[in-house]
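This report concerns only the one structure given below.
Excluded from the complex is one protein chain; the other protein chains are retained at their positions.
Each chain gets a letter, A and B, in the order it is written, and its residues are counted from 1.
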Amino acid sequence: MAHEAIHTDAHDPLNVTNPEHAQHHIVTPLQYGYVYVTLLLFTGITAAAAYVNLGWANPVIALAIACFKAVIVILFFMHAAYQSRLIKMTIGAGFFMFLVLVTMTLTDYISRAWGLW
Amino acid sequence: MSAAIGNTIVSLPDQTTAQIPKRNYINNEHGLLSWLLTGDHKRIAILYLISITFFFFIGGAFAGLIRLELLTPQPDLVSSDTYNKFFTMHGIIMIFLFLVPSVPATLGNFLIPIMLGAKDLAFPKINLLSWYLYVIGGTLTLAALVLGGVDTGWTFTTPLSTHYLNTHVITAAMAIFIAGFASIFTGLNFIVTIHRMRCPGMTWFRMPLFVWAHYAASLLMVLGTPVLAIALVLVALERIFGIGVFDPTKGGDPLLFQHLFWFYSHPAVYIMILPGMGVISEVISTFSRKRIFGYTAVAFSSVAIALFGFFVWEHHMFIMGVSNYSALVFSLLTMLVAVPSAIKIFNWAFTLQKGSITFETPMLYSFGFMGLFTIGGLTGVFLGSLGMDIHLTETYFIVAHFHFVMVGGMLMAFLAGIHFWWPKMTGRMYPESLSKLAAVTTFIGFNLTFLPQFILGYLGMPRRYHAYPPEFQVLNVLSTAGATVLGVGYMLPMLYLAWSLKYGAIAGDNPWQATGLEWQIQSPPLTENFTETPIMDHEAYDYEWLANKTKKEVTTVG
Partner (left out) sequence: MDSALATTDPNMPETEVHAEHEHVALPQHRHHFETEEQQREAGSFGMWLFLLTEIMFFGGMFFAYLLYRNWYYPAFAVASNQLSVPLGTINTAVLITSGFCMAIGVWAAEVRKKGVLVAMLLLTTVFGLIFLGVKYDEYHEKYELHHIPGDSFNTSMFTNPAGYGIKEEPLAPDMAQKTQIFFFLYFAMTGMHALHMIIGIALLLWLTWRAQRGDFSSGYVAPIENFGLYWHFVDIVWIFLFPLLYLINRHPLH
């Protein structure tokens, strides 16, 4: 083989798998506790808000709160905040593709009512 | 050393002394169970190869029956119901059980870890699970077939599939659902492997283009397939419970099914072609002894195809009552996706320019690919233009279009790849002249079968009918004749490849003088691929590096 017995150190600087590596981070129970309380709090808020008639703002608030809750679950319960850029991009890609599915399909449904040329 | 016959780069070891390496992945363990429970990506690749070949010939049998029926204008061989089942089974089997796994699950599985200098894929057990899911999916498809067949077309069009047919739609949908997860797991495994398992020195831009192509295809598998899965689940629920989500009488929208289905199935056509493009890059570089022209452009065009592939699905729905405005947008986007495909074709052509080209079998198939895929892709652009599509859709023109890309393109690429890596996979050469004959036969048979279909479609012969006006008969007879030739072209490799397993010449490590890491190890490889972790110290397709290396070996040995 051409690749002579150069020692195969796992931490070889040539090893390009390393740059994608993130330091492992342990989230403490206290931090989890904060997240948990926040989640419960916002669950309460969103349920209470549903009983108040805010017109168009009702769904907006409910979904904004849902997004907020989802984001903190992802960031802290799922440790995304402490992950490598690769993982963050993976998560981003997932939501991006979902948005592509929604918006591009909507181009059809929204403009169907505009009629034919 | 080798006897160079004519214009060839093939160099085989001295046949009187050469031997298959004593230790390799094939004889490492014995017994059926050692195969069925293996975690070795190479063995799983072989399992996949056997299974997809099986389904290829079943799908092919249906193709034969279809062409036989179409020999005459009258509906004489089978009833229209049976004919519907024929083309449905043909489509389902060929697309989901053959083309989607064809290159990735066999060659990709076998080669990606080796090309990256890794010992295996990241998740060997999931790899094996993928094969079992495939087998379950395949079995269910066969069950649907034996129980009486399905006649929805491979597209499961609603409300036809949900309301009007009492064939085995649910069984078939379940089969595809499960086979879909096989494909998801393959893709997932590849992505993780490519990100995480590259050997020292193997930067992204030193990876073979084969790996790039698979990376792009894997993205499509992972992101697209679940949408098909949910669409099929909804069809099944609609059939079982009559829930109305796609049923216009209950307020559902059948076009929603189309959106979900094509959101997967357009990207799926790129799942089918991208790995083939990867094969072509390897073959063209090797047999013109040149680095691929515009390596970076070809690498990125794979990713671009994957990305744009998600933005064009509505071109399958132009006449279904989608909004005209939206159709316009999708039509323009469809033109966009042709660009990266063209980039590849041009770059391959520039690679050939001034290369030292030799015409071994894989190269012949690759030339077939380049020509036929170009025609297929360009007719795709026809179909993507709104006005043309109204005339051409649901005619034989479409049938010809996608057979040019899928059979002319992908199947040629698959065969190119199988021939190219056969010596690596088995340690033995296939018979050269017979295989050249097969390549040429396939090319002729293919054109004879599908060129007439462009004309038929343009003249207005609709697809999916078992009878047609008599004036179309001549072209249909040509097509059926071509299909026969094509059939012979596909039987030949089956036979001589099997023959070569025992009687083929011993190939040695690197019969093609190719540069990939897979050619620097023994054929067939060891179970662990490399005796020590390789270090990639040169660019991909670096023939000078190879020449130096060979010289050094010769001097040290001599």
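Just so we're on the same page, a contact is a pair of C-beta atoms (placed from the backbone, for glycine too) under 8 Å apart; a residue touches a chain by one contact, two chains touch by 3 or more.
Bear in mind the structure is a predicted one, so any value in this text is a computation, not a measurement.
In the complete complex, the residue from B:I26, B:A122, B:V150 or B:L352 that touches the missing chain is B:A122. Mapped onto chain B, the interface with the missing chain covers residues 23, 28-29, 39, 113, 118-124, 126, 184, 188-189, 191-192, 195-197, 222-227, 229-231, 234, 237, 241-245, 250-253, 256, 260, 526-528, 531-533.
In the full complex, chain A makes contact with the omitted chain through residues 8, 10, 15, 17, 20-21, 24, 26-29, 32-33, 35-36, 39-40, 43-44, 46-47, 49-51, 53-56, 58-59, 62-63, 65-66, 69-70, 73-74, 76-78, 83-84, 86-87, 90-91, 93-95, 97-98, 101-102, 105-106, 109.
Heads up, the rule we're going with is that only the chains that are shown with their structure count from here on.
The residues of chain A lying in touch with chain B in their complex are 1-3, 5-6, 8, 12, 14-17, 20, 86, 93-94, 97, 100-101, 104-105, 107-112, 114, 116-117.
Contact residues on chain B toward chain A in their complex (touch as defined above): 195-204, 223, 227, 255, 259, 263, 310-311, 313-314, 322-326, 329-330, 520-521, 530-535, 537, 545, 549, 552.
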